[in-house]
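Note that this complex is displayed minus one protein chain, with the remaining chains in position.
Coming up: subunit A.
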Amino acid sequence: MEEHLTFIGSVTAQLVRAVPVTLLILAVSGVCATVLATGLTAMSVARSPLPRLIQRTWTFLFRGTPLILQIFMIYYGFAMVPWIRHGILWAAFRDPVFCTCLAMTCCCSAYIAEIFRGALAAVPRGEIEAGRACGMTGFMLLRRVIAPSLIRIALPSYSNEIIMMTKSTSLASTITVLDITGVAQQVIAHSYRTLDVFCAAAALYLLINATLSTLLTALERRLDVDRAPTPLAPIPPTLEPLS
């Protein structure tokens, strides 16, 4: 029993050292995917058909194929292309962490763009028209009217996507990245104690996701005007009754 606890303790210590790798992949691909998704969303409502076509094709390709296949294609497939293998790009494509981040950015941006596109369609027309009526155009309309509504509507699905992404980072272990799952597999390879090690790894993913979902829920609460902690200012009673 004591030996067992000592083993789990030392395994957890090893796995914790791999947490930064998992978080790095999540942070880089999370930020890049969100930025890219914003661009894709803008393209989806463009007037000219070309950007709309690009957005639809992007979503079709990256949402329609498994992420692990995209990772393998970028990591092993691109290494077979002579101008990548012998070109300046090889410095980046040689690195498995870069390949994972690239694949996850492409794949997850397709999903997030769809979330944003749906949220954009759900922004009340009246709010936009009211903004226009007040003389807002272009960027100001986007910043003051569309974006606040859009973020509020998109946030629950977006949080879901971020949590899915956290779990998807474990696919990096299939291309030699020593993230939490990668280290877990290494430890199992040396100790053959599958259950203990995977349980410890699962606990770490739970911890990361619990933290993320707490943060995102707090953000959701903060942005939720219907349940805002400070009530709306009461109508001043100084209004003169109409006579």
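FYI, a residue touches a chain if its C-beta (ideal position, glycine included) is under 8 Å from a C-beta of that chain, and two chains touch if they have at least 3 such contacts; residues count from 1.
Keep in mind that, in the parts below, contacts and distances are computed from a predicted model.
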{"item": "Chain not present in the shown complex, as UniProt names it (candidates \"Succinate dehydrogenase hydrophobic membrane anchor subunit\", \"ABC transporter substrate-binding protein\", \"PRC-barrel domain-containing protein\" or \"Protein glxC\")", "value": "\"ABC transporter substrate-binding protein\""}
{"item": "Hidden partner chain, touching residue among A:His4, A:Arg17, A:Arg85 or A:Arg222", "value": "A:Arg85"}
{"item": "Subunit A residues touching the omitted chain (full complex)", "value": "76, 79-80, 85, 94, 96, 174-176, 185-186, 188-190, 192, 194"}
